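Complex shown without one protein chain; remaining protein chains in place.
Presenting chain A:
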Amino acid sequence: MNDSKIIKLCKELGCCDTCCLRYIGLKSPAAYEEAKQFLVKYVRDKTEHANNVDPSTDQDETNPPEEIGPTAEQDKIEPADCANHSKEQDQTELADGVNQKTEQEAGSLQNDTEKTSCDRNGAESDEPPAKKQKTDSICVSCIGVLQEENWPQCYAMVKEVLDKKRYECDTFACALSAPIATMLRERYITLCLKEQFADYDADKLLTPLKEAWKWSFGAHLAAHVGITLDSGAVSPLLVTLNLEYPDDLQELEVLKTLSASLFESRSKQRQRFAVEFTRRSVEQALRGVTLARLRAQPAWEGGAPAPRAQARPVSVQAAHAPLYLGGRYIKLSRTLPQTPWLVNGLRMMHSSVQEIIFGPIARLYGMSPDETEYRLKFMSAGREDVDVRCLGDGRPFAVEVSDPQRTPTADELRRMCDEISEGEQVIVKSLVPVSREELAELKKGEETKCKTYEALCIKLSHTEDDELTANGDTAIRVTERDIANINSYRNSDSSRVLLSQRTPIRVLHRRPLLTRTRRILDLTAYPVAGHPQLFVVRLRTEAGTYVKEWAHGEAGRTRPRLQDALRARADILALDVASVDLPWPNTNTL
């Protein structure tokens, strides 16, 4: 097998220069940037090499394609050199063909009809030269996707979208949505190559259309939009170009004959397969296609049908990877839910932590209320009830900003915090960009972190040993002994307090009824000056403990409860989260 011969066959079949490089398996991005010039030089070097060494044996046949050394080749590209050679016209017939095509596509008026006719199929040579040239110029494999003539329109469309969205990003990655017919056409070419060269292995050799497109079109696009092309794994900005070919579906119809059973079974499962021709279904259908069966189809009798029109860009999408801003919020209101609280579509509270935090972020990005709803997402390490404050260092949270134009500056982040905190319902001291990995820590923290609470409680009955004063005063008072009882209370050897909690009634309508075991790791009580019936309990609990239910006992559904430690009936009046034991975000900016 010889690259020159593969190129020759590809040309005869009607492939463009870039597709030729794909079929010989060239994987060097630089080669694709100036595919025409590269191909001219590549073929010339091959021919000279073959002539110099020994015309009777084909050296390349023993060379595995990997050893062609594309990287070595790319270093040798000298556009001026290539251009000179293209003028020389001293190459073999094949090289001439390539040169001729180069000039033709460059808009040269020079048209060597004789040479053109020899590398095209005969049927079309009767047509008027002008029309023939036009049809000829569209590649039968990529339908023009890889041909520079079609690119200016793409550049313009991409530029328009990028100008409109105004990203502040130095790099971009690009993705292609090509006509599906290119898959069928590609299959035809590889079958032809396999027919000619028995050891041609398309799976190993063929450079995917998408890759070749990125290396050729993408590189040129970068110059037009003025930012650097990078891989999708590196650049956060992805530009997707959709190219459409008017005959796409019509051409794929042939697969319904060639792979009848597949499409029949798909049409029976309309629910599952709403679209007939998808990349997946076509790929499946193509697996069983043979050259003989394809050629037996009327449209394919004379080889790959010449495309009637090029694939044209129809839309461009640009999207920047989401930005995550992390911080901790302090909630000072007892009438503020964490997220909008809606009952039957009606708002129950004037605002929410989420909305207060979203405000300045939405303003920075100029988002409308509708846009805010789908472009900002609130995440947090757990949540507290509407009437519970969150004090101390606050609760870790993150906001996902989808498709951000840019990352806010440190100054802007500081200003956002000030704006959030202005209303004194929610305080955020710092906001920092966080990574996706850190985000996972935040979510994991929800199940593992411990929390410290402070609960304001009331003693509602006398303990058995309460001494009633002689003057008949029966007021209930929290005594030193009560405090001592709570502070020494323990019901388990393994931890301070082991609770058995049934799913609280307040969430029972939407959660299964279960009995959970939770631990109170630490428990301290102290009296409240000036309020003899009140006391404060400070407790550290493991994640998932319902503290209010422990304090009032929920009609005995949580056991033991605060009244067991106090030895008198008790209830809770107010609750604060004093600290959430999760060091997050992981910075020292707090």
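Please note the rule applied: a residue touches a chain if its C-beta (ideal position, glycine included) is under 8 Å from a C-beta of that chain, and two chains touch if they have at least 3 such contacts; residues count from 1.
Here, contacts and distances are computed from a predicted model.
This figure omits one chain of the complex; the name its UniProt record holds, of "Monothiol glutaredoxin-5, mitochondrial", "Trafficking protein particle complex subunit BET3", "Protein Abitram" or "Vacuolar fusion protein CCZ1", is "Protein Abitram". Among the residues A:Leu238, A:Ala306 or A:Val528, only A:Val528 touches the chain that is left out of the figure. The hidden chain makes contact, of the residues A:Arg185, A:Lys214, A:Arg375 or A:Arg389, with A:Arg389. Contact with the omitted chain, checked across A:Arg334, A:Arg363 or A:Arg436, is made by A:Arg334. Taking the complete complex into account, residues 332, 334, 389, 391, 421, 427, 429, 454-456, 458, 502, 505-513, 528, 531, 533-534, 536, 552-556, 571, 573-576 of chain A touch the chain not shown.
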